[in-house]
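Input: one structure, supplied below.
With one protein chain withheld, the remaining protein chains of the complex are depicted in position.
The letters A, B and C name the chains in turn, as written, and every chain counts its residues from 1.
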Amino acid sequence: MTATTPAGWLLVVALVLPVAGMLLAFVLGGRAAERLALLLLGLGVGVGVAVSAAVLRMGAPIVYLPGGWAPPLGLALVADGVAAAMLLTTALVLFAVALFGRAAHATPPDQAETRAALAYWCFLLALAGSLAAAFLGGDLFNLFVALEMLTFAALSLACLEGKPSQFRSELRYLLFALIGSVLYLLGTALLYGGYGTLDFRLLAGRTRADLPTLLAAALMTAGLAAKMALFPLHLWLPPAHAGAPPAASALLSGLVVKAAFVLLLRVWIWVLPPLPAMAAAPLLAALGAAAILVGSLVALRQARLKLLVAYSTVAQIGYLFLMLPLVLSGAAETASHAWLGGLLQAGSHAFAKAAMFLAAGLIATALGHDRVTALGGAGQAVPRAVFAFGLAGLSLMGIPPSGGFTAKWLLLTSALGDGQWWWAAVILGGGLLTGGYVYRVLAGTIAAPPGDAPRPRPLPHGPQNVALGLALISVALGLLPLASFGLVQIGRPGALGALP
Amino acid sequence: MILDWLLDGMVALLILAAALWTLAAPTPFAAVIGFVGFGLLASLAWVRLAAVDVALTEAAVGAGATGVILLQSAVRLRRGAAEVAAATPGRATTLLAGLLAGGLGLGLALAVLALPATVPGPAAEAAARSAEVGLGNLVAAVLMAYRGLDTLLESIVLVFAVLAVWAMGPDRHWGGIPGPRFARQRDGPLALLARWLPPVGIVIGIHIAWVGADAPGGKFQGGTVLAAMWVLAWGAGLVRPPSVADRRVRLVLVAGPLGFLLAGLLGAVLDGSFLAWPAALGKPLLLLVEAAMTLSVAAALALLVVGPPERRA
Amino acid sequence: MSGPVLYGLLGAALVALGLFGLVVQAAVLRKILAFNLLGGGVFLLFGVVARRTAPAGLAADPVPQAMVITGIVVAFAATALAVAMALRMYQITAAVTVSPPPDAQAGDA
C-alpha cells in the first residue's frame, strides 16, 4: 500500500508536464507559450490514457512516493479509478478547449505578446497541473495546496477579458472560495491532531466517530460544498461562470467544480467512519435535490443564455450529491451502481457542459448578444454549435443514448433498489425541467431571426466542431457498455470489483 | 510556571484584542494597522508554541508582506462609505451571524479539547531520518524533502499569483511598468532608511535563508526580508520595477520552482525517485535550489506588493 | 490547562471572529482582513496540534509547522490576488463591495 507501484512514474509525468510547461511558457511568452501549451495539453491526453490503462491493467491504484518517503512522513501520489477517470476527462476537455481558443487567443501578428493570450495559455497549463494535483494527491493537506492553485488558475482564466462586471463577480468567487479553502484546512488540522497523518488511504478505516473527526468532516464538507456551489452556497457561480469568456466558462463549469467533488468523495468514502456518514449523507443529498429543482427552475426563467447555462451547472452539480446516501447506505450492488452513476454524471457533465458553454459562446458571438428571447437565426449562422448545444442538452436531460442518461439511470435504479424513491422523483423532475430550458434555447435558435435584427455572423467551422466533438463524447459515453467503466470502481473501499 | 501562564495569557488576550480591533476599527487604515499588530503578536504566540520557523514566517509574510499590501490598498480604497453602508446587513443578520459563528467556535474549542493528548505522528521518524536529508532543521527537512511536493506546489502558487495579478491590468499597459510611481525622495527619513537599510537587510535576508538548513529560518523568511528591502527602495523612488515583459524578471520568478523541479528530475534519474535528493550531489544541489527559491520568493513577494502594470515602459 | 490549550481556544475564537467578519462586513478590504484573521486562527490550531503530536524529545512536530509555513505563503498569495482584484474593481467601477448593485441583481451581474 505504501510503496511506489509499477507505472507510478506516470503520475509524476502527469503532474510535472503541465506545471513545468506553465513555468516555461511564462518565461518564453508570446507565441511560444501558445505552441508549448498546445503541445503539452495534447500530450496530456496521451498521459491520461496511459494512466487509465495502467490502473486498469493493474486492477489496483497506482502509487508514487516522491522522494521515496512513505506516508505518514512523506506524501503519496495515488491514481485510483476515480482519479484516472477524472484525469482522462480533464485532459480531453482541456485539449478541446485549447483548440477552441486558438483563434480567439492567438497573439496578433503585429505584437510580440499580449496580456490575454499569454494569460490564457499559461493558465490553461496551470489549470491542467492543478487538476492533476487535485486528482492525484493522496494527502489532504497537499490537496489543499492543489485546490488553491486551482482557484487561482480558474480565477485568472475567468477574468481574462478584463470587463468591469467580471472583477466584481470573480472577486465574489475568490472570497467565497477562500472561505471554503480555510474551512477545509481547518478540518485537516483537526484530522492531523487526531491521527498524525493526512494520507486518506491511511486514514481509511482508522478514523473514530469522535468530536474532532466529525467536526473536521463537517468543516471540510462545507468548505468543499462552497467551492462546488452546492445550493444554497451557489451565490458566486452564476455570475462568475456566465461572465467569463466561453473557454473559461467551459473549464470552470465542466472541470473545476469536479476537483472539489473528488475531494468530497475522499472525505466521505475514505475518511469518514461509515455510521455517521450514513446518517448525514441524506442532508447533503437533500441540498443536492434542492439544487436540482431550484437551479433548473431558475435556469428556465433566465433571460441570458450564459446565465441559463450557468444555472444549469448549479442544478447538475446537485446530481453528484445524490450518490452519497446511495453509495454509503446501500447494498454492495446498489453502492457500486450509484458510484458509477455519480462518476459518470461528473464525467458526462464535464463534456456536455463544456460543449454547451462553448456553443453558447459561439451563438452569442454570432448574434452579438445572448438574450434567450432573440436567438432566432443562430441555427443558420452557427448550425453545428446549435447542434452541439442540443446534443449536450440531451445528455443533461438524461435522454438516451447519452452519458447523462446512463448516469441518471444508474442513480435512479439504485435509489429505487434501495427504497429511497424520493431521490428518483427528484432525478425525473430535474430531467423534465432541464428539457424545458434546453428546449427554450433550441426552439429559439431554430426560429427565423426577427426582422429588424442585424444579420447573424456565420462563424468558421473549427470552434464549432470542437463544441460538437465534446457534445458527441458526452453522448458516446452512453453507448459504452457498463462493464467498460470498471475502471472507476478500482480502489473504492468496499468495491466488489468490476460490475456484472 | 506561573510566569509562563501569565505570559501566554497576556499574549492570547493581546492577540484577541488586536483581532477585535481589526474587525471593529473605525477606518480601514486603522483596521490594517490592527492586523499588522495581530500578525506580530501571533508570531510571539508561535515562539511560545516552540515553532520559531513559523514565527519568523508569520512575522515576515503574515504580518509584514501582507500588511504592506493591505496598507497600500487601504490608502487607495478611500471612498465608498455609502456603498458599504447599503451592503451591510441589518441587526438581525448580524446577531444571527454572531450566534452561528460563536456556536462554531464553541464546537471547535470542544473539539480541540477532545483531541487525544498524544498522537503517534511522523515526527519521530522525521527526526530519525533527517540525517538522510542532511538538514539539521527538521522543519526545513519536511519542507525540502519529506513533503517536498507541498513546497514545490507552493512556490508555483506564487508564480501563478504574480501572473494572475499582472493579468489584472489593462491590455494597453501590458509590457509596461507595474505599480504606482513614487517620487524620488531626496532626503527625509524614508530616503535615509531606503539608503541605509537595504545593505544591512540584504545581508540579514541572505543569512536567514542560509541558516535555514540547520537553524530556524529559510527561504521564505529570508526572501521576504530581501523583498522588503527592495520595496523600501521602490517606495522611496530609488528603484523602478522592471517591465512585465522583461524575460529576466520572469526567469528569476520561475528559477526557484523550476530549479526544484529539475533537481527533482535529477533525483529521479540518479536516485530513482522524483524529488529525492541524490546522494552524490547532496547538500550542494540542495543549497543551490534553496538559493534559487529564495531569489524567486523575494521577486514574487516584491512584485505581488507592487501589483499589476499601470503605465507604459 | 496548559499553554497549547490556551492557544487552541484562542484559535477557535479567532476562527469564529474571522467567520463573523466575513459574513457581516461588506467592504472587500474588511472581508480580506477577516479572511486573514480566520487563517491566523486555523494556523494557530496547527501549532497546537504540533505540540500534541510531538514525540518525546521534540518541542513541536515539524510536519504541521511546515504545513503552516506553506499555508501562510498561500494565504499571502491569495490576499495579494484579492487585493489586486479589489483595486482593479475600484479603478474601473468605483465599487468597494461585492454586493451587486440592486438593479443588476437578476440580470447580467
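Everything below uses one rule, namely that a contact is a pair of C-beta atoms (placed from the backbone, for glycine too) under 8 Å apart; a residue touches a chain by one contact, two chains touch by 3 or more.
Heads up, the rule we're going with is that contacts and distances are computed from a predicted model.
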Chain not present in the shown complex, as UniProt names it (candidates "ABC transporter substrate-binding protein", "NADH/ubiquinone/plastoquinone (Complex I)", "Membrane bound protein complex subunit mbxF" or "Sarcosine oxidase subunit delta"): "NADH/ubiquinone/plastoquinone (Complex I)"
Shown chains touched by the chain that is not drawn here: A, B, C
Contact residue for the chain not shown (choose from B:V84, B:A97, B:A209 or B:A263): B:A97
Residue among A:L322, A:L412, A:V441 or A:I490 that touches the chain left out of view: A:L412
Residue touching the undisplayed chain, where the options are A:I179, A:A247 or A:L305: A:I179
Given A:A146, A:L178 or A:A222, the one touching the chain that is not displayed: A:A222
Absent chain, residues of chain A that touch it: 172, 176, 179, 183, 209-211, 214-215, 217-219, 221-222, 225-226, 231-235, 238, 272-273, 275-280, 283-284, 287, 294, 297-298, 300-301, 398-401, 409, 412-413, 416-417, 424, 428, 431-432, 435, 439, 443, 448, 481-484, 499-500
For chain B, the residues touching the chain missing from this view: 87, 89, 93, 96-97, 100-101, 103-104, 107
Interface with the unshown chain - residue positions in chain C: 19, 22-24, 26, 98-99, 105-106
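Convention: only the chains that are shown with their structure count from here on.
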Most remote chain, CA-based centroid, reference being chain C: A
Contact-richer chain pair (by C-beta pairs counted) among A-C and B-C: B-C
Residue list for chain C, restricted to those that touch at least two other chains: 15, 18-19, 28, 32, 45, 48-49, 52-53, 63, 67, 70, 74, 77-78, 81, 85-86, 88, 95
Of all residues in chain B, the ones touching two or more other chains: 108, 112, 115-116, 119-122, 126, 146-147, 150, 154, 157, 160-161, 164, 168-169
Residues of chain C touching chain B in the complex: 3-21, 23-30, 32-34, 36-37, 40, 43-45, 47-55, 57-63, 65-70, 72-81, 83-88, 90, 94-97, 99
Touching residues on chain B, where the partner in the complex is chain A: 107-108, 110-112, 114-116, 119-122, 125-126, 129, 145-150, 153-154, 156-157, 159-161, 163-164, 166-171, 174-175, 245, 247, 250-251, 253-254, 257-258, 261, 264-265, 267-268, 271-277
Touch list for chain B against partner chain C, complex: 4-5, 8-9, 12, 15-16, 19-20, 22-23, 28, 31-32, 35, 38-39, 42, 45-46, 48-51, 53-54, 57-58, 61-62, 65-66, 69-70, 72-74, 76-77, 79-80, 83-89, 93-94, 97-98, 101-102, 104-106, 108-109, 112-113, 115-124, 126-127, 138-139, 141-143, 146-147, 150-151, 154, 157-158, 160-161, 164-165, 168-169, 218, 220, 297, 301, 304-305, 307-308
